[in-house]
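Missing here: one protein chain of the complex. Every other protein chain is in place.
In order of appearance the chains are A, B and C, and numbering begins at 1 in each one.
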Amino acid sequence: MELDNLYQEVILDHYKHPLNKGLSDSYDVQVHHINPSCGDEITLNLSVEGSKIKSITWDGVGCSISQASVSIASDLLVDKDMDEADAITEQFIDLMHSKGTKEGDPEVLEDAVAMAGVSKFPARIKCALLGWMAYRDAADRIKQSGSARDHRGSGQ
Amino acid sequence: MELDNLYQEVILDHYKHPLNKGLSDSYDVQVHHINPSCGDEITLNLSVEGSKIKSITWDGVGCSISQASVSIASDLLVDKDMDEADAITEQFIDLMHSKGTKEGDPEVLEDAVAMAGVSKFPARIKCALLGWMAYRDAADRIKQSGSARDHRGSGQ
Amino acid sequence: MPLDVATIRQDFPIFRRTVRDGKKLIYLDSGATSQKPEAVIQAEGDFYRLHNAAVHRGAHQLAEEATDAYEGARSKVANFIGAQAEEIVFTKSATESINLIAYAMSNAPTGSRFALTSKDRIVVTEMEHHANLIPWQQLASRSGAKLSWFEVLPDGRLDLNSINSVISADTKVVAITHQSNVLGTVNPLEAIVARAREVGAVVVLDACQSVPHMPIDVKKLGVDFLVFSGHKALGPTGIGVLWSNQLDDLPPFLFGGSMIENVTMESATWAPAPKRFEAGVPNMAQAVGLGAALDYLNAIGMENVFEHEMQLTKYFLEELQKVPTLKIVGPLDLENRGSCISFTVGEIHPHDLGQYLDSQGIAVRTGHHCAWPLTRKLGVPATTRASLYLYNQESECDLLVKAIVDAQRYFA
Partner (left out) sequence: MPLDVATIRQDFPIFRRTVRDGKKLIYLDSGATSQKPEAVIQAEGDFYRLHNAAVHRGAHQLAEEATDAYEGARSKVANFIGAQAEEIVFTKSATESINLIAYAMSNAPTGSRFALTSKDRIVVTEMEHHANLIPWQQLASRSGAKLSWFEVLPDGRLDLNSINSVISADTKVVAITHQSNVLGTVNPLEAIVARAREVGAVVVLDACQSVPHMPIDVKKLGVDFLVFSGHKALGPTGIGVLWSNQLDDLPPFLFGGSMIENVTMESATWAPAPKRFEAGVPNMAQAVGLGAALDYLNAIGMENVFEHEMQLTKYFLEELQKVPTLKIVGPLDLENRGSCISFTVGEIHPHDLGQYLDSQGIAVRTGHHCAWPLTRKLGVPATTRASLYLYNQESECDLLVKAIVDAQRYFA
């Protein structure tokens, strides 16, 4: 069933047992993103040490796709160098826009390749991207302003 | 040919030899009407004596239908009591909206029955009505304000 | 008279197709947009094939025919809601209709009864669609007027206890939806119109979810403006309606050809309504298509459409509530309630539920339904909505219920 392609085991697992959910008390930057078409919201805390990501924590409401995706992202990107994390993020965005033509490199994306099926459901791509966009926004802010607290942004 | 029905001899005659064209020096009320869909314009002077129409003169640019129609009206309504002129005007308006179902009463409308064919050409009804509407506007102003000079109005 | 749904469905070509690998289409999203009978599609096509020309502009036969068709559609719309033809303005959508009113009010000269100042107030409700909320927020911010609103109670009804303080003496505009596109609630117009009259406020009625579903007579409603969209009433996309019996007092909104009386380089004067509000070559084929849609509805009878939907709504409400953890968001009784049925199902996110239903051929809408403040007020991130129309039937409810139960298992 096509649906199983979307809702891979890994996704439902992350949804039911999300990683890094619950906001850390301290952070270098905090962003808040919403998905205007469905109302999903996410707050994401990012802490870095030099150019290395020290922690990503998050909280929010959303569908299984958006929750699982941010859970995967938070797990995958932590401890990475920010440049590397950006490259991974780009690969993930590219996968989401592939309309089902790509599978994703498991070496790079690890659990996130389970999201490949989402790219065939245009209405869900934004769900899958919500957490990643929040991360990218947070990382951009850190790069731009050194470390600054309590940025609030929103995007799609 | 249907066209001859529209362009009756009488109409073309009035068009080529319009009656009461050229504005009188004196008047009780002057109105200026335009047809916004084609740009036709008419200025009409009305003079009354008591309740009787003493003179109607006019000037303007427009198609044969609008020119002939105001020519006919100016000739038909002059020397009439204003109430009677209003009744004739109503009959004419009614004829124009008859979509070809009425012929018009020649006892009342005289030459204006030649306009009956216009009612089958919706885009031309406003042409035929331009002068009559100007008359009606002028008459209304006289009734409302006694006699007053140089009213400028516009309508369709 | 009960509807012959099987026959009706044959008039709608879309029900001949299948979705998601051969599944029958269960379309429960008419609140977003309705499906179209072949007669409407044909009417739009035949306008192009036989009569296409710019209305009101040419002296040739096609232009005459196009004008007849377009003005004929205006008369049909007028008849459908008990109005006069010259009270009907064609817009592109209900959204444009509402923006038209709000911008025209901004264009009203100081002292006009439509001109708002910082001394005035605009009243809306918490259940408004964004289309009947944001234009008023914007008018308030342009004019300095204050914005107030009726709250929504947990049962999905407006809190009218405070009606006299919400619609205060300084209220100039009351903009309210006839039927909520989320809750299905039909609002108590009589009380609101009566109070608006007391303070001299104009009432703008968003009838997007009522005109397609019940008999409407504007003379009985007592409102000043009414808007709806063609595409929710079996009509084409790209056509909306604005009704008012006070159009002549309202300044224009869009400026351009055909809405003028006279034009110089410096300034212009306006044609009488409704032309004043229809600048440019209008959406002629879409107006004609809407006329055909209303003919179709008239042939069936709006009383019958309404009865059918009421029976269906009763069935849906009853059956849905049998599903464990399913909670209806909105009135549970049929009194003053239409056929938009929103609900939540336990912890399943509506987006996931909608996706599952889609995999079974069932089309619903999920999210905030363009009424985000309402969703927030109700304390849910989003809801799933089944919205019904004349072509729906009880068997579709049974399939919906079964699919929801399956989804519960899938996401368990």
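Points worth noting:
Just so we're on the same page, a residue touches a chain if its C-beta (ideal position, glycine included) is under 8 Å from a C-beta of that chain, and two chains touch if they have at least 3 such contacts.
The shown structure was predicted, so the numbers you read here are calculated from the model rather than taken from an experiment.
Checked against the full complex, the one of C:74, C:231 or C:337 touching the unshown chain is C:231. When the omitted chain is restored, the residue from C:284, C:317, C:388 or C:403 that touches it is C:284. Of the candidate positions C:3, C:78 or C:98, contact with the hidden chain is made by C:98.
Mapped onto chain B, the footprint of the missing chain covers residues 1-3, 6-7, 12, 37-41, 61-65, 121, 124, 127. For chain A, the list of residues touching the undisplayed chain reads 34, 36-37, 121-124, 154, 156. Residue-level contact of chain C with the missing chain is found at 13-14, 17, 19-20, 25, 27, 29, 32-33, 35-36, 38, 40-41, 44-45, 48-50, 52-54, 57-63, 92-96, 98-99, 103, 107, 126, 129-131, 133-135, 137-138, 141, 147, 149, 229, 231, 236-239, 253-258, 260, 262-268, 279-286, 351, 354-355, 357-358, 362-367, 370, 372-373, 376.
Assume only the chains that are shown with their structure count from here on.
For chain C, the chain whose average C-alpha position is most distant is B.
In this assembly, the C-alpha centroid of chain A lies 76 Å from the C-alpha centroid of chain B.
One inter-chain figure worth recording: chain A and chain C are separated by 37 Å, centre to centre, where each centre is the mean of the chain's CA atoms.
One inter-chain figure worth recording: chain B and chain C are separated by 45 Å, centre to centre, where each centre is the mean of the chain's CA atoms.
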